[in-house]
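Removed from the display is one protein chain of the complex; every other protein chain stays in position.
And then chain A:
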Amino acid sequence: MIGGLFIYNHKGEVLLSQVYRDDTGRNAVDAFRVNVIHAWQQVCSPITNIARTSFFHVNRSNIWLAAVTKQNVNAAMVFEFLYKMYDVMAAYFGKISEENIKNNFGLIYELLDENLDFGYPQNSETGALKIFITQQGIKSQHQTKEQSQITSQVTGQIGWQREGIKYRRNELFLDVLESVNLLMSPQGQVLSAHVSGRVVMKSYLSGMPECKFGMNDKIVIEKQGKVTADETSKSGKQSIAIDDCTFHQCVRLSKFDSERSISFIPPDGEFELIRYCTPKDIILPFRVIPLVRELGHTKLEVKVVIKSNFKPSLLVQKIEVRIPTLLNTSGVQVICMKGKAKCKASENAIV
């Protein structure tokens, strides 16, 4: 399992280190700095093996998180954990920066202590962690009875929801966010298109309510069993073919598998309930017609035409088009028919 965890700043200085296993020495810290952070340009894999020690590294906003191991660990798990660690830290003190990490090192140690025991990830739900690890350090005033409540809750089946929350108004907000990913060949032919969507929930509900969630999708039809291709295409207009969904851990997966109903006990606050993907039959909201012409060696002309596929009566707001430009672009001339356009050098893109 994970032998140690290090946090570096962008220069490769160690901000925080925690070693869990004997096989991981402090010299690993330096090995990583020399071989990965300082040689970032050449490194072409997020897993580096130096002298039989494997480093899993993730870089987010110039802070490196590196997990070290000498064993054959579950690689996917380590990365999932590193990402979770970022999320947890962000939930506790906002933006992850060198300064914030230094300011909260005691807290991070506490969190790590709770999150990772002997290299095994334990509990990483912010909701649950916040119950007994707080920045103010007031927990010792709690009654013992309360403490044991905490522990049984943390380890219990529903580790994400606290008991005894009361709201005067029971509210639940639901956002469906969809993004269309489109890959187009230069000739304008659509190579692949899929919609990846998320259902984000914000829950302010009292107690432990059991919620059910239904969709008018193909899932419902599939429940009946054998659906031939013809039938699906007949009912295709009404139902949405959802190829695969992944659920937040509060959803009872076995129930979904057998009954095709999504039932869950929501955690308090905001969370992502479902993430899904539909690959087929996508009616694109826009048609994008790019035209790229090379004018000599130093000039490039890019023309982008966007046409809406909706009825003229529908109005769309806040459309943003980004055209990535080369790193060494020196000057951009923008001609725009509608709206505003400018070039942001910092993002290497025309917005």
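The rule we apply is simple: a contact is a pair of C-beta atoms (placed from the backbone, for glycine too) under 8 Å apart; a residue touches a chain by one contact, two chains touch by 3 or more; residues count from 1.
Throughout what follows, contacts and distances are computed from a predicted model.
The complex includes a chain that is not drawn, and of the options "AP complex subunit beta", "Protein transport protein Sec24D", "RNA-binding protein 8A" or "Serine palmitoyltransferase 1" the UniProt name matching it is "AP complex subunit beta". Of the candidate positions A:His38, A:Lys102 or A:Lys303, contact with the unshown chain belongs to A:Lys102. Mapped onto chain A, the interface with the missing chain covers residues 1, 14-17, 20-23, 26, 44-47, 49, 52, 54, 56, 58, 69-77, 79-83, 99, 102-106, 109-110, 113, 117-118, 120-125, 132, 135, 137, 139-140, 144, 147-148, 150-152, 154-157, 159, 183, 185-186, 191-192, 196, 243-249, 252-254, 256-257, 272, 275, 277, 324.
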